Structure formats: C-alpha cells, structure tokens
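The complex appears here without one of its protein chains, the remainder shown in place.
Here is chain A:
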Amino acid sequence: MADNVANPAVADGLAVAGVTAVPATAAVPAGPTVPSSLELYRTMRFIRRFEERAIDLVRAGEIFSGIHPCIGQEAVAAGACAALAPDDIVLSSHRGHGHLLAKGSDPGRVMAEMAGRVTGIDKGRGGSFHPSDFTAGVYNATGTVGHGAGIAAGIAWAAAKAGEPKVVLSFFGDGAVTQGALLEGFNLAGLWQLPVVYICENNRYATTLPVETAVAGTITGRGEAFGIPSSVVDGQDAEVVHEAVAEAVARARSGGGPSLLEMRTYRYHGHHTFEMLVRLRYRDQAEVNAWKERDPLDIQAARIDAAAKDRVDAEVELELDEVVRFAVDSPRPDPADAMDHYYADGFRPRPGVSL
C-alpha cells in the first residue's frame, strides 16, 4: 500500500496514460517561457509558507472561517499556472490559495480576503472558500465542487467566439469527479472543442472518503469517454506538472480542444483546519509519511543551488511578514454595508424585520 502511494506515478503507469491523439490544427503560438527551477521553487516555497502563516492566523482567530490548506499540493499550482499567459483564466477550488498566488494575485490582498478585510480581493465577500480575482484572471472558486467544469466551458466558448486566444484552466479535486455536472461540462467542452484544460488534483480523499471507495473506473476514463485527451501526471514534481500542462495549454490555444490531467498528489494537512480540533483518523500515518518522502519542495530544492535556495527562503519570509501585517492591519468591513454588491443595480433586499 505504502509503496504504491509513495510513488503513484510509477505505480499507476504514467507511461501508458490514456491519451487520445487530437492533431493541432494550427501552429502553436509562443507560450510563456519555461520557468527556471528556481522560479518554480520560489512559487512553491511562497505557497507553503503562505499557508503555514495562514494557519497561524486561523489559530489566532484572525481567519475566522478556517482554511483548506493546499500544503503538499504546491507543485500542481506552481507548475500549472507557470504554463499560462497573463490573459489566461483560472477557475479555482476550495483549496485554492496556491492557484491564486501562482496566477499572480496580490498575496497581501489574498490573505486580507481570507481574514475578511475590506482590502481583500473580494472585499471580504468571497473569503478563503470562494475567492475570485479578476485582476489576475481568477474567475471563480465554486463550493459545489463539480460545477466549475461547465462554467469553464462557458468562459472558454465566449473567449473563442470573441477571437481571443485565451485558455481556461479549471481546477477541481477527486471529490468532484463523482458529480454529474462535471461530466456535463466535459461533454460540452469536448463537443465544441473548447480551450479548457481540466486539472483534477487527486489528493486521494474527498474530505474523509478515499478515492478508491468513491470512483468507479478511472478519472482519466471520464475524459476519454468524451474524446478528451487525458493523462495521469506526477503532481509532486512541479517540472513534470509544468511540461504536461504546457502541452495541454498549447493544444487548447491552437484549437485542439480540451484536455484532462489527473495530478496524483497529496495534502499533508486535513481537509480543513477544523481537523486541528477534531482528530479524524481516516488516513494511515504510514501513508502520510510515504507521501512526505516525495515532498514537492524537496524535489524542487534538489534541483537548485543551496545558496540560492537560502536566499529565496529568506526573501519569502520577509515578504510574508509584510503580507500578514497588511492583512491583519487592514480594516474590517462595516456591518452597515452587509448588503452591498448583492445586485448590480444597487437594489437592496428588504431587511429581515419591519418595525
């Protein structure tokens, strides 16, 4: 068991991943340059320490909602978003802080959002669970986990019809693949060959439910059923992730349609920080330890110069001090404004009592 999960890519046959060949219909435009190993390490280190500082703020009562930490899954966010152009679009998930940071959201404003401050990317209305940041091209993070797939298809369709060469990256977890709405989104994206890259972060658990007790068939089989090129990727290695996503992005941008990438990864923390209070024993410690042997930061750190790593680590700490200071020092919202932004025309719902 531990052997299998410790090296999931090899164990599950990465080399024979089901890929349906779809020829690119046009020359692939130049995408973003390949990120350096150091850049990828920096992004991952930033996400890791951002999440750890956020957990401190949860403990301190500053982040009232708690969070769904993405610690352990940093390589997916960093590698995938590095394959995007600035105008490309990301649909995130409830475990989405890494996506926001890797796509270029202002980290201070992301932390402020999580802390419910008015300086947050959504003025505190999205919180840690439902963040969006249109300045960075992050459109949505739905809590009904399979429903981003259809939304992604609609964004991609609108962009394609407008002649914009945008690609939509749609993140979801293994828990989403058992919702029908996800498959309906796949069907439309496949039917109309839309420029979407679906990224399943298979961290093996839907809250407490192990993936093998939830998913009949395979995750990639769901994509293949709709004629979508689908493959399994080692989600612990940022450079492997980047290569796979860059290929899928290039195919989407050149009119080759959607892809599905199943990232085999693992979260080192609980589903949500409430598990710091409520000990839920749904994973063997041996399994957790085995996955920690393949910590994405260690894998990437091994590729860079030790002195450069130390310098980056120190820079990240300084930057995060400022991120936390900005979030905590930012003002809380005025309760009188609670119904702001409900309707675009400023219509205000009736209050709950008429006196």
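Just so we're on the same page, a contact is a pair of C-beta atoms (placed from the backbone, for glycine too) under 8 Å apart; a residue touches a chain by one contact, two chains touch by 3 or more; residues count from 1.
Please note the rule applied: contacts and distances are computed from a predicted model.
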Fill in: "Phenylacetate-CoA oxygenase subunit PaaH", "Pyruvate dehydrogenase E1 component beta subunit", "Multicomponent K+:H+ antiporter subunit F" or "Sugar ABC transporter permease" - which is the UniProt name of the missing chain
"Pyruvate dehydrogenase E1 component beta subunit"
Discussion item. Looking at the full complex, which residue from A:66, A:79, A:108 or A:124 touches the chain that isn't shown here?
Written reply: A:124
Item to complete: Just name the one of A:188, A:249 or A:297 that touches the chain not displayed here.
Response: A:188
Worksheet, complete the sentence: The listed residue (A:105, A:132 or A:259) that touches the chain absent from the view is A:132
Practice prompt. May I ask you to list the residues on chain A that touch the chain which is not drawn?
Written response: 120-126, 130, 132-134, 139-140, 142, 144, 147-159, 161-162, 180-181, 184-185, 187-188, 191, 340-345, 347, 349-350, 354
